[in-house]
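Note that one protein chain is taken out, while the other chains of the complex remain in position.
Residue numbering begins at 1 within each chain, and the chains themselves are lettered A and B in the order written.
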Amino acid sequence: MAETTFGNATQVLEPFRGIKKVTLEEYFTSGHRTCQGCESALVMKLMVKAAGPRTIVLGSTGCMYVANTTYYTTPWVVPWMHTQLGSSGSAALGTAAGLKALMRKGKMKAEPINVIAFCGDGGGADMGLGAISATLTHKEYNSLILLYDNESYANTDIQLSGMTPYGAHTTFSPPGKVHRLIHKRWKKNVAGLMAAGHPECRYVATVCASYAVEMMNKVRRALTIGGPTFIHSLDPCPKGWDYDPMLSHELGELAIETGIFPLYEVEDGVVKYYGKTKAIVEGRPRKPVRDYLLKQGRFAHFTEEDLAYFQEKVDQQWEQWEIPGVVPFRKLDAAQAALNVK
Amino acid sequence: MSALICEVVYRGIFQKNLAARIVRGIVLSARKSERWGIAFGRYGDSPQRNGIPAKDFAIVADTKEELEQNMARYEPKHVDVTICVDDTLSKGVESWAWYGLQPINRLTVPNGTVLMTSLQPFDALLKDIHKKDAPYKLSLIRAKASFSGLWVYKEDHTEVRILGALAKIAPSFLTLDAVAEAIKEMEWGSELKVASARKAFDRMETREVKITEGNPEVPYAFQMPKWWEMREGVTIPAIPIGKPKEGGQGYVPERNPYFKKFSTRTMRPVIDFDTCVKCNLCWIACPDSVFDVMPDGTFDANMEACCGCGVCEAVCPVEDCITMVNESAFDDNASQWEAWRKDKAGYKTWLGAKIGDKKTTVRSHGFRFRGQYDEEIKHDLDSGGVEITAGIPGENADRKTV
Partner (left out) sequence: MATVTTTKAASEDKELLISGSEAVAESLTLADIDVVTAYPIRPYDTVMQAIAKKIANGQLVAEYIVAEGEHSQFEIVKHASTVGARVFCGSSGVGWMYAMECLVVTPPLRVPMVCLVGNRALDDPGAFGVEHNDALVVRDLGWMLCWIDTSQEALDTTLIAYRVAEDRRIFLPLAISADGAFLTHSQAITMVPPKEKVDRFLPRYDRGDLLLHPDNPITVAPQANEDWVIEIRRQNDEAMKRAVGVIEEAYADFRRIFGRGPENPWFEEYMADDAEVILIGMGTISLPIKVAIREMRAKGKKVGLIRLRWFRPFPFERLVKALSGAKAIGVIDRDYSFGSPFHSGVVANEIRASLYNADKRPPLLSFICGLGGREVTLEDVNKAVDMCDAAARSGKSDAKTHWLGVRE
């Protein structure tokens, strides 16, 4: 057990040292009704594999509720409960508070129990942002909020969310005869937002299940550190992104290799890149975004101009941001900076 | 006074747009001869998932009143024509846990028709299609399953070929001329498509199926509990924890006993246990926790749980160690590892035969790059027709290109 500042014991979950050391136990098995090649289902599996048996999982409405856990088709070995679309933050907080109260009043056997609440990009980055933000300030309760981001309201048949990439085809942004691009917003930088805005949240990370062991180790780190923590996972979605389900793994890799989705963790205020993102930070060239975009039917309507715009935005993120892909404060050149000082 | 009720059984998402076009086409064709109709999807199938079986319906009737009479239920309980656009569905359909496995011909009326797109011979299909207690007709259009995704449609004329064949099955509702006229008027129609429909009308093959024919297996069923038998608080028991294999080695997760998901599968992984390097990648990357860990450190894909996504093949670093093979090449869900353990040489031969047939290993399960579907269709035409469409294999399997 590890003691946190507030005396909340957490489970000490050492990182898995390589794929061969990963536990064989499954706490999320088959039985779910998700798509062939569903990366988010894989995220669920890895998330609880990393967390272990003394875990309670709360799932807000979305694909990982409706497809993943329908009546009598549960895949969960650990206790699992639905929560409302915008409630992942409240579910984590309420469950953790209930356990804490009962344990400190001697009404329940005291032990560290992991509390994980997950949400999709709609539930987490759109509707539930406020509740998550609140939970990340309650440092006396241990909980992990995991946002699985498949970049649309995928359950309800692929509607645009605040996390849908620029220009993508969704049922709310169909390319038409007059307007090729309906969706022109750039997606939110949620992990950065959480890390920058919640000084007492000790751990925020981005993950991709294509890098399974690293992904699990970020979950283990978050649960070990304790207090409220946040993980943002990018999940390729064969249904909404329109690609052969076999390529889920590959598209996850491409999202990282093109620099569109950087992998990093912020622990106690220190940013650390890892995996292929670290290599990019250290100078390895990024793959062009077209290698990623043109493999997906949702970008099939893109022109060269659209591809160039997308590339330019990603370049900006790497070349002009204070911390690539994390903190969107623009660097000033020396001359401008000098002017500002005056 | 009469009505024609059709169902289209298809793969969720992969064939969503295809099925919608077929049922719309049925109604609009029948409208050409002053009939009334309705086209709809089974509400319970929505939202659809890639591969999970789904259904659309089309009902056409002589009068509006008769149409209403057939609409006054949640979904048809019997159909005149069952249209199935992926022949791997002939093994049965499991949409939800509590529906059990439903034979493809379950709703087909006595002497009705099951119309399928398939490259398989009749007898091979009848090994899969469950026996029925009434005779019916099995009609085939020679074509492989047409798969695409939500946004980019594969224009391989499957929808119009079904309509052309249907004109032969139910000419009193849809004449071939009416079908042709309707196709021309539809926003996705063309003269070329009209020609395809007429060809299908001519080329459709039909065979009577007797009650003695078909797969004798009794599909598994689920008894739905009464309200007072259900647990309160909308709760169901969790899945129990798994166990090691023999001698405390390996690991087999417990699986949901009510929903097996294998009817979602269109291809299955075939594993070469002799070349497996025990890297664990297939096991860790499987979204359905399909891989049982064997005592020797290899991995056996559980065929009741596998939905056939192919991610395992994509991540496997060894050539031909995991190969996705079309589901039609198999007759059961038996363990490959047990077969290998019993007879290694025999297994090697079996494996060679399964993965050596390009017709069953070629993949066409949706978008891989812009222009892919056009290339595929061009390839079909170049190779002398649309009968066999070559798919584009994964990056990891370039060698499989036809």
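Following the convention adopted for this analysis, a residue touches a chain if its C-beta (ideal position, glycine included) is under 8 Å from a C-beta of that chain, and two chains touch if they have at least 3 such contacts.
Keep in mind that what you see is a predicted model, and the values were worked out from it rather than measured.
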| Of the listed residues B:20, B:195 or B:236, which contacts the missing chain in the full complex? | B:236
| For the chain left off this view, which of A:15, A:98 or A:162 is in contact with it? | A:98
| task | Can you list, in ascending order, the subunit B residues touching the missing chain? | result | 44, 74, 96, 98, 224-228, 230-238
| note | It is residues of subunit A that touch the chain not shown, namely 53-56, 58, 65-66, 69-74, 76-84, 86-87, 89-91, 93-95, 97-102, 104-105, 107-108, 113, 130-131, 133-134, 138
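The criterion applied here is as follows: only the chains that are shown with their structure count from here on.
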| said: Roughly how far is subunit A from subunit B, centre to centre by C-alpha average, rounded to an integer in Å? | reply: 33
| Mind pulling up the subunit B residues that touch subunit A in the complex? | 12-13, 46-52, 96-98, 149-152, 222, 236, 238-242, 244, 250-251, 253-256, 258-261, 264-265, 279-281, 284-290, 293, 302, 305, 307-311, 313-315, 324, 363, 365-370, 394-396
| Which positions of subunit A touch subunit B when the two form their complex? | 19-20, 22, 24-39, 41-42, 45-46, 53, 66-67, 70-80, 155-158, 169, 209, 212-213, 238-240, 242-250, 294-298, 300
